[in-house]
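Presented below is the structure to which this report refers.
Only one protein chain is missing from this complex, and each of the others stays in its spot.
By written order: A, B and C. Residues from 1 in each chain.
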Amino acid sequence: MVAPLLEVRDLSIGFGSAPAVVRDVSFEVMPGETLALVGESGSGKTITCRAVLQILPATAKIHSGAITFSSAGTSCELLSQSRRQMRQIRGNRISMIFQEPMRSLSPLHRLGDQVSEVLRLHRDMPKSQAKKLVLETFERVGFPEPARVWKSYPFEMSGGMRQRAMIAMAMVAKPELLIADEPTTALDVTTQAQVLGLIKDLQKETGMAVILVTHDLGVVANMAEQVVVMNKGRVVERGPAPAVLGAPAHGYTKKLFAAAPMIPEVAAPARAEGRNDLILDLRDVSKTYTMRAGGWSKPVTITACHEVNLSLERGKTLAVVGESGSGKTTCARIALGAELPDDGGEVLFRHDPDAEVVKIHDMSLRERVCFQRQAQMVFQDPYSSLSPRMRIGQTLTEPMEIHGLGTKAERREKAAEMLRWVGLDPSMLARYPHAFSGGQRQRLSIARALTLDPVLLVCDEPTSALDVSVQEQILCLLENIRDRMGLSYLFISHDLAVVARIADEVAVMRQGVVVEQAPPDTLFYNPRHPYTRALIAAQPEPDVNRPIDLKLVAIGAGKPSTWPEAFRFEGVAAPALTEVEPGHKVRCHG
Amino acid sequence: MMFIRYAIYRFITMLLTLWVVSILIFVIINLPPGDYLSNQIAELRATGQAEGVAKAEFLRTEYALDRPIWEQYLIWVGMAPGPQGWYGMIQGNFGWSFEFDRPVSEVVGDALWLTVLVNLAAVLFVYMVALPLGVIAAAKSETWVDYTAAFVGYLGLATPNFLLALMLFYYGNKYFDLPIGGLMAPEFEGAPMSWEKVKSILVHLIVPTFVIGTSGAAAMMQRLRANMLDELSKPYVETARAKGLGPSKLLAKYPLRMAFNPFVADIGNLLPAMVSGSVLVSVVLGLQTIGPSLLTALKSQDQFLAGFVLMFVALLTLIGTMISDLLLVLLDPRIRYGARGG
Amino acid sequence: MRKLPDGRYVDETPWSDDQDLSALERSDMDAPNWVLVWRKFKRHKLGLISGIFLLLSYLMLPFAGFIAPYTPNERSAEYLYSPPQSINLWHEGSFIGPFVYPTEATADLVNYRWTYETDTSQPMPLKFFCESDSYNIFGVIPSNTHLFCAPEGATVFLWGSDRLGRDVFSRILYGAQLSLTVGLIGITVSFALGIFFGSIAGYFGGKTDWLINRVIEILRSLPELPLWLALSAAVPSNWGPVAVFFIISIILGILDWPGLARAVRSKFLSLREEEYVRAAEMMGAKPGRVIRRHLLPNFMSHLIASATLSIPAMILGETALSFLGLGLRAPAVSWGVMLNDAQNLASIEIYPWTAIPMLPIIFVVLAFNFLGDGLRASLDPYKS
Partner (left out) sequence: EPLVPSESSFWKSEVQNGILPPVADRLPLDPLVVDLEAKGRSFGEQGGTLRTLVSRSKDVRQMVVYGYARLVGYDHDYGLYPDILRDIEVEEGRKFTLHLRKGHRWSDGHPFTSEDFRYYWEHVALNRELNPAGPPQSMFVDGVLADVSFPDAHTVVIEWPRPNPQFLPRLAQASPLYVYRPAHYLKQFHAEFTDPKTLRRTIKKARMRSWAPLHNARDNMYKFDNPDLPTLQPWMNASGTKSSRRVFVRNPYYHRIDKRGVQLPYIDVVQMTVVGGGLIAAKANAGEVDLQARGLDFPDISILKKGETDGAGYRTLLWANGAANQIAIYPNLNFADPVWRDVIRDVRFRRALSLGIDRRMINRALYFGLAKEGGMTALAKSPLFDPANLFKWSIYYPAKANALLDEMGLTERTPAGIRRLPDGRPMEFVIETAGERQEVENALAIVTDTWREIGIKLIMRPLDRDILRNRVYSGLSMAAVWYGWDNGLPQPYTPPEYLAPTHQEFFAWPKWGQYYQTGGTVGEAPDMPAAERLMELSYGWDQTEDPERRAEIWRVMLTIHAEQQFGIGILAEAPQPIVVSERLRNVPEEAKWAWDPGAHFGIHRIDEFYYEDAFQQLTQ
């Protein structure tokens, strides 16, 4: 029998004197095998993965356990390795994709530099060759313009793009073991398919083993040979994927799988129409950025979105889906006035059916304060949007403090209440943001947005880091509030199942333009645009028996220039959006 | 492109600022009552040297000191004709030093490069000592390395420069045969460069560099340490560690660059602060920098000399600030100089 | 763990849906921030010790007169440059409580120094809670009781006496009153201004930034030296040295802010682009709030370090200034004044005890540094 590449035995990790957050975790990874680590948000997946690489937070303590890494006939105990030996392993033989790509990339260094560093370090490669390889990898993780990425800084990238850069960084040196901590949360399904395909290719090519942390059971079904299910710091079930997925044995596993959302088989009845009471209206919104890189040469401009028209009715949910980097976040930020649209674009907001229209792109100070109370945002990258030196208690009470709501005690109470709403314990109020798991931070972000009881909520992938059961809980919460208080959502997501569930209207974006827009039932059952079709096809399903063809899906719709005649375009010179049937608009020629 | 445009814009601003500063400097050096020549005359009278009085009176008209102050300013800068025609700084004439009875350019000439030398040595010392020590102190915070570094640094800070210099000179001379004062053995002054001269300069530089440098080094070290400690636990450092970067390279490439921001902002101040900070040190240590000339010039109100030296320091400051602004843009790509909310 | 036949393992411990293992103590949740910080600070031993040391030093200030056996300008004409005397407990093998041996000075006119001879046959016990020269507690309540004084016919110069026969130990105690307070005012002024202007320049950018930057540039290129000289002539003559120094240190502070302001500005220029700052703004936070709650805490370490570094500069500021005829002067007593008196070779080589004031400076400075470091560490979110 082959020795396992990595063997984790009875690992327990705790913070300070508190009870351990990871308890007696054991699993093993065979060479070339993919092990999926699934489980509840905050159950210790990330900590376990970090323990393998010995990059735990300073305050974490390994109480017990052993991690053995064996390859090429030698095996070593990672927990007792010297730092020097550890450095030889990190990045070289084991590499890791971190969960929060924005914070995990250095803001001052270009992506090319950061990614190619691994090669220079461990592969002893000349610069030019390293660059070539990196550009190639960039291309493989789905960047249309690798050269631009090479000289971009992380803050110039969209969430998904950063994540892909992170993936490229981990894979470019072709390690023996790849630890991927939720590598595709910020990716649209086609890009996700492409990335997963790449991982599989590499596995075939080099015999790489993978620990894949994910909450997307569809991905698990498509990728994993082994599954480890974690809950509250413990492994509750582990075994071959077909077995676990097919017939979950443990109570938690059962619950988890039951919660997996799916695009409903039959069209859900459309909700009641309430016409022409727009709370938010984006008209002809475009945004171009100038790249910071290249001080001496001519400035490079990037069109993040182009003539986007979106309107959100009061009490409704407008979902935006689309390719990573297609300008969704940009639109959302413009909608909230965090960014100004290029000249000509207009953003109109009416907080109350009878109220005056406020021009978001041109607000007076008073209007701004007023608007900021009514419209809130859940950021795509929750970690960066939480002040690192503020305790969560302060962060959550801050919006109320700003607007002078309630007494101190009331504010605290409300903060605690909010935490409970999103499924966290109020005792965490005194913690700092870094002491949470990815999914917990995402929930904090949601909690913060809700404290002010806004009328408009812009959610930029609010549940991407949540396991399905918690996601379910959050979605219910959002729906609840919407129905109770008439909240309106601009909802950005990659998860079509979630969109199908919550949206009243869906806009599909690709390369800065909206290519198709319709209510979900129309869209999901009668997609017209080739890109929309590709998206739906790429949605993985949590069924081992129905794997999607990653290759095929990854090609997706391909480049706009390869699309059928009716939809084809180059650059931003897209055809106009035409209404093909009532409420269903598609960008096509005539 | 954008960078070049910014640089040009910054340069023009600098010139404007320099002009404003020149006015202020002129006002300040003329602030104390009297002027060089009246003081000179008083001194001559006090010591019974009636002889020189006539000469001093002569100089007063010669250098337009009898005109209203604004006219003196214009003449000094070269924006108005003086008694001898257009003869100001714009025309490249820095005026006359009454104290040394020579043209300012001659008085200052040699001292200028020695000043730069001493201060460069001090800056180098600061960086060579403070940078690694600060980083190490941060990396090994709260260990004996850290504490020793802090102790030594603060020892230097808490000892008055002059006392420190005196001690170093005294014991240095006693036990290591180091020279006392000066920047080179006098026989090398004015002599062409030679290996011996360089050696002499180096030996003479030891104490001044140390004295001027210690306070700067301690300051930089401690602040760098604090800034580094802030950065060390950020996730991007972990990423770098996960790549398998060695500790020194890791520290230097990622957190140090982040922590460096406040220091880049301070580059503008580095040289001028050392120049003016080293004035007193130079005076007490007898270094032939412009420091002593500046102090005597100021005390005796030798206005053209003082004015020139001050303008020189101001120019250094302005250039330094400009460089620091430009570097800041290069260092941190996130920085935009636009107004908020744009 | 139980192994199922199909090769999988299932956890057997009873599982229920709602139970949280990461529950902390409840008290933490409601404790105000400073309590949490204090709890962390307490664990930083060096910082704590330094803090206590400083606290005691400051608490001592009003009572300096009580602790000191002499008043600051009290001269013992017969004991110039007396070396430090030791306080002994045992005399010829028998315990007789704290006492000193009397000394006698003779002028050595060969080497031109005072030589002291100790008469070890005559132990003279110290007096405690004795009455001697009067001083003011808190600067107002007159008193003449001292903790201990020299016995009749002897002296008690713990750290020697200076050129005029003044007790170095007492002067250090009195000097602390000025050195530990006046300079801090300058720091406060410079920090307040530096942080204020630096943050608005850095945060708002644009025209505000331009304007503040020009002011900074101009201020920094303006020479301080001539200003001091001008000032030394302009200060009204009947002002006491302390008042002069007080004003000077405020002016020092006013001139000193640009350095800090630029550091703050540059850091804020980059920090303001952070996502959490955007988030705060999108919640409607006013600039003041963003600066105070989001930006400044992220620059706290630098500020704390800078503040501790300014302290020696301020304590010693006078020594540099006194070259220019400013700064504190006798009869005011401060550590800087004392060191100023000691700035000659003789003090280094022949009367080294006159340079003792360096020690309290170093101690105070180190204490401030460690205190600052402790504070920094307890504000550091990444440290538990």
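The criterion applied here is as follows: a residue touches a chain if its C-beta (ideal position, glycine included) is under 8 Å from a C-beta of that chain, and two chains touch if they have at least 3 such contacts.
Quantities reported herein were computed from a predicted structural model and do not represent experimental measurements.
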Chains still shown that are in contact with the chain withheld from the display: B, C
Sole contact to the chain not displayed, among B:V21, B:M89, B:V108 or B:V283: B:V283
Option from B:F26, B:Y73, B:Y87 or B:Y154 whose C-beta touches the chain left out: B:Y87
Residue of C:I251, C:M300 or C:I350 touching the missing chain in the full complex: C:I350
Candidates C:L89, C:A107, C:I141 or C:L359 - the one touching the absent chain: C:A107
Absent chain, residues of chain C that touch it: 73, 75, 77, 80, 107, 109-113, 163-165, 229, 232-233, 237-238, 240-241, 322, 324-325, 329-331, 341, 343-346, 349-350
Contact set of chain B toward the excluded chain (per top definition): 32-34, 39, 42-43, 45-55, 57-59, 61-62, 83-84, 87, 96, 99-103, 105-106, 110, 162, 166, 169-170, 173-174, 180-182, 186-187, 189-190, 282-288, 292, 296, 299-301
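Following the convention adopted for this analysis, only the chains that are shown with their structure count from here on.
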Topology of the chain contact graph, where touching chains are joined (line, ring, star, complete, other): complete
Higher-contact pair (C-beta pairs counted), B-C versus A-B: B-C
Chain A-chain B separation of Cα centroids, rounded to whole Å: 52
Residues within chain C bordering two or more other chains: 273, 281, 298, 382
For chain A, residues that touch 2 or more chains besides their own: 57-58, 155, 434
Chain C - residues contacting chain A, complex: 1, 4, 6-11, 13, 15, 17, 19-26, 28-31, 33, 36, 273-276, 278-286, 289, 293-294, 297-298, 300, 379, 381-384
Of chain A, residues touching chain C in the complex: 15-16, 18-19, 21, 26, 42, 57-59, 102, 155, 231-240, 243-244, 249-252, 255, 336-338, 368-369, 372-373, 376-377, 379, 381, 384-391, 393-394, 398-399, 402-403, 412, 416, 425-430, 432-434, 448, 452
Contact footprint of chain A on chain B as seen in their complex: 1-4, 233-236, 238-247, 253-254, 257-258, 330-334, 342
